[in-house]
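Report on one structure; see the data block that follows.
Heads up, one of the protein chains got dropped from this complex, but the rest are sitting where they should.
Lettered A and B in written order, each chain numbered from 1.
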Amino acid sequence: MNRYLKIVLIEFSHFSRSPFKITSLIFYVLAVIYGCQNGYALIKKHNDEIISIKSGYKSHIDKMLVQYEEIEKGSIKKPRRDPSVPYWAIWNTPSYAFKYPSPMMVFSLGQSEQYGYYKKVSNWSTTFDNDLAQEIANPERLSIGTLDFNFVLIYLTPILLIIMLFNIGGLERDMNFNKLIYLSNVTKKNWLMARFLFYFILLIILLLSLLSFYGLLSGVFQNEIISFFNLLLLVFIYVLVWVTIFYIINFSGSGSPDQALKMISTWLILCIIIPGAFHQFSSLKHPTNYMTDYLDVSRDQKYAIFELSTDVHQSKLVESFPNLKNTKYAADTTVDRSIVSKCISALVNELNKKVASQIEKSSEDKNQFIKRYFLFNPVIYFQNKVNAFSKTDYYAYRDYRQHIQSIIDKKINFILEDTWNKVIIKKEKYIQYVEIFE
Amino acid sequence: MINVKNITKRFKDFEALSNLTLEVPKGEIYGLLGSNGAGKSTTINILLGFLEPDSGESFVNGINASTDTNNARKNIGYIPENVNLYPYLTGIENLDYFCKLAGKNYSPKKLSEILIECGLDFSATNKQVNTYSKGMRQKVGIAIALAKEAKVYLLDEPASGLDPLASTELSSMLKKISNRGAAVLMASHDIFRVRETCNRIGILKGGELVKEMDTSIVSTEELEKIYIEYMQT
Partner (left out) sequence: MLTIILNEWKILVRNRAIVYITILFILSLVSVVWMGVVQNINQKEIQQSAQKHIRSQWDNLKPMNPHRAAHYGSYAFKPISILNSLDDGISAITGNVLKLEGHVQNEIVYSEASQAISLSKFGKLKSSLLLQYMIPLFLIFLAYSSISSEKESGRLKLLVFQGVSFFKLIFSKSISIWFYGLFLLTITISAQTFLGVVNQEVLYRIALIFLSYACYYYVIACLTTYFSAYLKDNTSALSSILATWIIWTIFLPRIWGNSVEKFYPLPSRQDFKATMKEDRSKGIDGHNPTDERREKLKNRYLKEYNVDSLKQLPINFDGIVMQEDEEYGNLVWDKHFGSNYAIYKSQKKLYQLSGILNPFASLQSLSMGLCGNDMVHHLDFLEKAEKYRRYLIKELNDKHAFGGSKTGNWKWTVDETFFKSVEGFNYRSPSIYEKIVHYIRDIFFLMTWMFVTTLLLRFNINKNNLL
């Protein structure tokens, strides 16, 4: 055991006398820092943007409160969009759905650049609205991708390992003294393993330190400690997988160039070709959705609802929301167009929800297709896991869409209940709305 | 044919050749003996034009090897210690390739004749070189030099690693070449082979030519004794 420990320690001398390896390690560390810094900057940007939006709608609320006071005093007449009517009061209750960045985002930007993270929600909103578009960004830059920690871990770590490990056991073969080593009372297997162990430990310690530093900086220890430890475990497994692959290559290698060739080819196949092939297959099997179903709902079917008579609207509303039967208006015998027409968005929302669930299902089918082949596409499995821990994957944004839908539903429920109960909105009730939708 | 005049060559602080002068006339095989680092390969590299001397001059068939390297090379046939040929080409293809590079176009029949003349079996000429022994590769090397119709032959440890039969064949081949009027300079530390092959021998030590003699006046044992004496002093 002592002998192998010495091999591990001697490896430090090999490493420290290789300017090429040291330079590569320095570049790698800089890449990790740069990647985490990008994540950290994005968290800050998202938070700043959210704060700025919140401060913007505060001034709107203040204006509304003054308006209520003045209407109550009689100093102004009611505007076209009368705020004492529940519909317009709720319309004027600013409600935003935010996707607050997780502190773990410091480690992976994931798909965050593909989606919006704030949305003004009204009773007419849908989860596929135009204003839910991603931040303005150069598409070519998005296509090249951002250098975040996830990228460094998934794609650059194996490259660093190649640089560190390609000549281990290979140099001895190149110089024809490999047999001398194996005659020195160590087995090839253990000798290689001890040397690999040095780099494995070095890399794990390095990553652990850097991740802990950035974790501390972004606050993962307060909020996301389980995700953080899951990430550490994942990093450990991922590095171990690559070290094992390279160990097998070197064990059967026939010199440094041969080993380097096999290692880089393995990297190319696992990191670029296989994911690229699955990407292509999934596009063939599940082509890009042009959302025509959704577009139909948002135009034709919505317009068809508008065309219906007030009677039909009323009966459809009662059918879809049976609790309306217990409202004041339900007891009336005459049809009040001004009440019913303010509730049409509830019917449209039902349609939107139906089509949204179809779209989500089609996306989920595609996801399931991708996931089914993770065994053959392991690199993407790890990549998505890191995204999931950082809450920047497709599912985090699906949850966000569900959150948006829940706010829409809540708004509609209030409109229905309060309109049908003929509630007159005063300042206090408006404040209640504000609090609910905050 | 080969003239080396007062050549000195330094590599940083190490003096590889010190005021070396030697001459190999037409039809002579000159053996350059010396230990590792004595300057044998440096002498050959200067004659080949791969190294430039710090002082002195070297001539091949009267052409300055340093200043008119390309013309000098046209007169030289070179056989290194290890003749490494293209493994996926046959002996005949290798020879054809090198001849073409030298601007000579031979028919396959002629190429085959040259190889056979150099001692390669006819059956081997069309086999890929990766099936050849070192001796066979060495024969192709000689064929390349011979096909060039050179006037001067430079050999750097040509018999190293060859079995006795292949070495003997090499010696007789070299004698055949010298009999045709070529000058041969052969660097080696194989005393027996040099004594058997060469007409004249020079002993190099620390970059200086310390002794020159005709092989006809010494036996192998005497030569070994003289060599060791010089190496020990």
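Just so it is clear, a contact is a pair of C-beta atoms (placed from the backbone, for glycine too) under 8 Å apart; a residue touches a chain by one contact, two chains touch by 3 or more.
All of these numbers come straight from a predicted model, not from anything done at the bench.
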- Message: Need the list of shown chains touched by the one chain that isn't shown.
- Response: A, B
- Sole touch to the unshown chain from B:R10, B:K26, B:K74 or B:K110: residue B:K74
- Contact partner of the left-out chain, one of A:S24, A:S122, A:S341 or A:N413: A:S24
- Can you work out which residue in B:T8, B:S35 or B:Q128 touches the chain that's missing from view? B:Q128
- Contact footprint on subunit B, counting only the chain that is left out: 45, 48, 50-51, 70, 73-74, 76, 78, 80-86, 88-89, 93, 97-103, 128, 141, 144, 148
- Message: Suppose we count only contacts with the excluded chain; which residues of subunit A make the list?
- Response: 20, 24, 27, 31, 34, 38, 45, 49, 52-53, 56, 110-111, 114-116, 118, 128, 130, 132-147, 151, 154-156, 159, 162-163, 166-167, 170-171, 174, 256-257, 260-261, 264-265, 268, 271-273, 275-280, 282-284, 286-292, 295-296, 299-300, 303, 362-363, 366-367, 370-371, 380, 383-384, 387, 393-395, 397
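Here is the rule we use: only the chains that are shown with their structure count from here on.
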- subunit A to subunit B, mean C-alpha position gap in Å, rounds to 72
